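Here the structure is laid out as structure tokens; the discussion comes afterwards.
Shown here: the complex without one of its protein chains, the others still in place.
Letters A, B and C name the chains as they come in the text, with residue numbers starting at 1 for each one.
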Amino acid sequence: MVKVEFLGPIGKAPLELDVTNLAELSKALQGDPEMKKWLENCAVAVNDTMVADLNHPLKSGDRVSLLPPVCGG
Amino acid sequence: MVKVEFLGPIGKAPLELDVTNLAELSKALQGDPEMKKWLENCAVAVNDTMVADLNHPLKSGDRVSLLPPVCGG
Amino acid sequence: MRVLELFDGPLAVEDILARWYREESGSNYGAYIPFIGTVRDEEGIEALSFDIYEPILKSWFDAWQERAKAHDAVLKMAHSKGDVPVHTSSYIAAVFSPKRKVALAMINDFVEDFKASAPIWKYDVRNGERIYAETRSTPMAGSGLLKG
Partner (left out) sequence: MRVLELFDGPLAVEDILARWYREESGSNYGAYIPFIGTVRDEEGIEALSFDIYEPILKSWFDAWQERAKAHDAVLKMAHSKGDVPVHTSSYIAAVFSPKRKVALAMINDFVEDFKASAPIWKYDVRNGERIYAETRSTPMAGSGLLKG
């Protein structure tokens, strides 16, 4: 299982999903209407490393983070 | 008489000269061999205002300052 | 080298600026430039509030520290978590460098990249409630990857 966590203002409890890459995760999350806006503007990290490729493979135990728009300082 | 002062590292005592503009002052100072180097690289202020015009008139009581290359900080 | 400090609530700005100055007083740096960010009294907010995702903040900061090191410079940063009332400070970034021009360029580039890339989320606090500062926030590089 892959753990998916929603950072900052998303305010959604973590999920455990059975997916093998980010494209499958994308499909799974698109089924959730409250996630539509966040999928548009969130960046993605796998095991705390930013990733930019939808083909990025996922294995059991991986942790995916969704990072919404930032404003530090 | 016009007072001429030499700032910072020039290390020359002030002069009192009878000149009516900066061009005349230039001529007077060119006669002083130890000033040759400084005339090349000094900027000029009259009564503490920077000036860039050799025709700038001078009247008795004016104070001319020669400012050599700077390095604050 | 990592010099990233996170604090609950407002920063003790005077202490931090002085401590960093002392820490590097023997390092032979010619230029020290701190940037201090203070919460402005705007649109009736009581405070700003911050969430930080520390693992990615640390790796982002470490990458910048390597960049600084390549210029013989060092970066330091402090940031608040939680609530920071108006007229108190939430952020200090600083560069120490042998050379003035390196320091001036780096504080600019670091602070601008911080705004775009540091995983920190800001909220306005009004009547004790936290409201995500969505319109002032910037999508991170690569955002929208999962939109399908």
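Rule of thumb we're sticking to: a residue touches a chain if its C-beta (ideal position, glycine included) is under 8 Å from a C-beta of that chain, and two chains touch if they have at least 3 such contacts.
Predicted model, so just to flag it, every value in this text is computed and none were measured.
Asker: For the chain that is not shown, enumerate the shown chains it touches in the whole assembly.
Answerer: For the complete complex, the undisplayed chain touches B, C.
Asker: Would you mind spotting which of C:Thr38, C:Ser59 or C:Thr138 touches the chain that isn't drawn?
Answerer: Reading the full complex, the residue touching the unseen chain is C:Thr38.
Asker: Kindly note down the residues of chain C that lie in touch with the hidden chain.
Answerer: Counting only chain C, the missing chain is touched by 13-14, 17-18, 21-22, 25-26, 28-41, 87, 98, 100, 103-104, 107-108, 111-112, 115.
Asker: So that we can see where the missing chain sits, which residues of chain B does it touch?
Answerer: 7-9, 22, 25-27, 29-30, 39-45, 48-52, 54, 65-73
Rule of thumb we're sticking to: only the chains that are shown with their structure count from here on.
Asker: Express in whole angstrom the distance between the two chain centres, defined as the mean CA positions of chain A and chain B.
Answerer: 71
Asker: Averaged over CA atoms, how far is the centre of chain A from the centre of chain C? Could you give it in whole Å?
Answerer: Whole-Å distance between the two chain centres: 25.
Asker: Mark out which residues of chain B touch at least two other chains, giving numbers and ranges.
Answerer: Correct list: empty.
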